[in-house]
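As you look at this complex, bear in mind that one protein chain is not there, while each of the others sits in place.
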Amino acid sequence: MRFRPVDTSFYDLFAQLAQHLVGGAALLAEMLGDGNDRVGIAQQMRDAEHAADESTHQLIRRVNTTFVTPFDREDIYALASGLDDVMDFMEEAVDLVLLYEVTTLPSELAEQVEVLQRCAELTAEAMPRLQTMKNLEEYWIEINRLENAGDKSYRRILAKLFSGQYEALEVLKLKDVVDSLEAAVDAFERVANIVEQIAVKES
Amino acid sequence: MRFRPVDTSFYDLFAQLAQHLVGGAALLAEMLGDGNDRVGIAQQMRDAEHAADESTHQLIRRVNTTFVTPFDREDIYALASGLDDVMDFMEEAVDLVLLYEVTTLPSELAEQVEVLQRCAELTAEAMPRLQTMKNLEEYWIEINRLENAGDKSYRRILAKLFSGQYEALEVLKLKDVVDSLEAAVDAFERVANIVEQIAVKES
Partner (left out) sequence: MRFRPVDTSFYDLFAQLAQHLVGGAALLAEMLGDGNDRVGIAQQMRDAEHAADESTHQLIRRVNTTFVTPFDREDIYALASGLDDVMDFMEEAVDLVLLYEVTTLPSELAEQVEVLQRCAELTAEAMPRLQTMKNLEEYWIEINRLENAGDKSYRRILAKLFSGQYEALEVLKLKDVVDSLEAAVDAFERVANIVEQIAVKES
């Protein structure tokens, strides 16, 4: 067993970053709801994205200036930027809905967003467990399962988009939104893979 | 000369992973043939993709739990996930053909698939040579040449797709398929670059 006296704030920053993702996923769900204030939601999303950026930068600066880190420096970078990627993709989806003036969103999108909300919760719950490296396996297994489910929704949506019931320009718009959501799910899976890798190394 | 007593099974796993790519490229060629059972082929492709995933996970677990690795840990990760990426893109192409119900595929796609089949064979032949690090140069030079040829096919196909003879929705569908094939070729080149980097470091 290695003994490493470390600053706990690394864990706090990871937990904080993951909390921003929970908030972002909730805003995404609101954005898809009918009759909501999309301009206002998009603004809140941008704020959430900036807050996540800020936490990521704090983490990276701390890694660069700390002598003893709780786990390998490159794993901390990878985890921080992996979490930040999720936020960027969620913000992109919200932004595109507004920018393209998408009016009717296929109902299948709600499935993708539910997957994202569940992934965000699981990730936020898992971050504090990095401190003991215990009970993390259930987290990454469940994320992988959710990613598979998300992938199936994604493919169903694509088949629907290209079925002929939408105009080409509408397909282009919706595909960009759906691709951003899919990229966010994939980014959650990459985070889980990084956590798995860290856990295996440190155990 | 460093002396590193190593478990040969790393090489076996890399060879196995590359063999899955040879199988995948063959399925891709079948998918483009007329009158073939596309549903059946897509299912075989999914199985091949899962098998490749399995080999990749085995490699990563072994790296994480082995004290002496045949070459740098991060290079093993990079090579394993590089090979896995190729498989993901080939599977994506097959899946999109089925999902979008693409009926007529431009004949130029066959050129891209031939490039992929040749890349897969060369890569599978090169993997066992990692053990001695000999005669690898001809492999990465040839892959780079094939990637250039593939790139030219890709650009010819794009020009054809946008020439006006296809409807916008059909262009969208075909471009997704063609982009997946192009991404698979690029992923083969990244694998060759990783091998080159390993060979230069270890020599």
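Read from first to last, the chains carry the letters A and B; within each, the first residue is number 1.
Note that a contact is a pair of C-beta atoms (placed from the backbone, for glycine too) under 8 Å apart; a residue touches a chain by one contact, two chains touch by 3 or more.
Since this is a predicted model, take the numbers as computed values, not measurements.
Here one chain is not drawn; of B:Leu13, B:Leu99 or B:Val171, the residue touching it is B:Val171.
Counting over the whole complex, chain B has residues 155, 158-159, 162, 164, 168-169, 171-172, 175, 197, 200-201 touching the chain that is not drawn. Contact residues of chain A toward the unshown chain are 60-61, 64-65, 95-96, 99-101, 167-169, 172-173.
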